[in-house]
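Following this message is one structure expressed as structure tokens.
A single protein chain has been omitted; all remaining protein chains appear in their positions.
The block that comes next holds chain A.
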Amino acid sequence: MSMREAVAAFVHDGATVCLEGFTHLVPTAAGHEIIRQGRKDLTVVRMTADIVVDQMIAAGCVSRLVSSFVGNSSAGSLGELRRRIERADPAPLAFEEYSHYGMVCRYLAGSQRLPFYPLRSYGGSDLPGVNSDLRKVTSPYPGPDGEPEQIYVVPPVNPDVTIIHAQRADRRGNTQIWGLTGIQAEAVYAADKAIVVVEEVVEDEVVRSDPNRTLVPSHAVDAVVVCPRGAHPSFAQGYYDRDNDFYRAWSHISKDPERLRAWLAEWVYGTADHAEYVEKLGEEFWAGLAVGEALSEPVNYGRRL
């Protein structure tokens, strides 16, 4: 399926859309296609709301954000997000604030269809005061000292669609990820529908030669989209490096609303698809993000003689 077809089929106006990938394998190309197709009123769920979320907010796609870190990695701020939250400029943005493990537990509950998930966080925090979904309950079991124990819980998240980026999959959607694996598998299982965007589709035998590397099996996948370099400016371990210069540049671009909109006009609306975006950046640019080899030692899965 092409990215255009996958987004048209599974990302509807008003939907809850989860984009995961913890700094590594950020599904940027998918976010750009959502912008191109002009989706509105989305609830975006993403632990680390970063550049692609700032761009989707600026493009008017997002009315609600659910997140545990809203910053431009370690490279500065998200200009559009800050204007929306600090000054409702040009419109307010509904924001649900969590901590990282709070979000992880929401995915764990969602992926397992549990009513809630307990965690040893939030005691004494002001976060429950601004997020009524963070609730304290009494454990049905006694604590270690035999006394009743109180604990915070978070509700499940069940997105209409989860989109992740990965290194490779086979034609049926068995998806392999290495390096930082984050929360992608749980986010896929939590969703009604899942789109997996990959650097490449490989032969079935490649996947089957190393089944432990499959994080998302095909039964959880509704669409496989091939989109090389689709995580830029994020990275794909073993394929291309992170574009740290762009992360730093984004803090300046996004600080100025006019500049931000000009960037979107040129690089998102002005390109028909991600292949054109990749081509526009040019081969010399991509050579600068090339990585060398660091091969893992093969393992012996064994076979019956």
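In this section, contacts are C-beta pairs under 8 Å (C-beta built on N, C-alpha and C of every residue); 3 or more make two chains touch, one makes a residue touch a chain; residues count from 1.
What we mean here is this: contacts and distances are computed from a predicted model.
Student: For the chain that is missing from this picture, which UniProt protein name fits: "Phosphopantetheine-binding protein", "Branched-chain amino acid transport system permease protein", "2-hydroxyglutaryl-CoA dehydratase" or "CoA-transferase"?
Tutor: "CoA-transferase"
Student: Touching the hidden chain in the complete assembly: which of A:A29, A:C61, A:L119 or A:V278 does that?
Tutor: A:L119
Student: Which residue from A:Q37, A:S63, A:S218 or A:Q237 sits in contact with the chain not drawn here?
Tutor: Residue touching the absent chain, from the options given: A:Q237.
Student: Who touches the missing chain here, A:H12, A:R64, A:R82 or A:R135?
Tutor: Candidates A:H12, A:R64, A:R82 or A:R135; residue touching the omitted chain: A:R82.
Student: In the complete assembly, which of A:G71, A:P155 or A:P257 touches the absent chain?
Tutor: A:G71
Student: Against the chain that's been left off, what residues of chain A make contact? List them.
Tutor: 22-24, 47-48, 67-71, 73-74, 81-82, 85-86, 88, 97-102, 104, 108, 119-127, 130, 136, 143, 149-152, 179-183, 185-186, 235, 237, 241-242, 244, 291, 294
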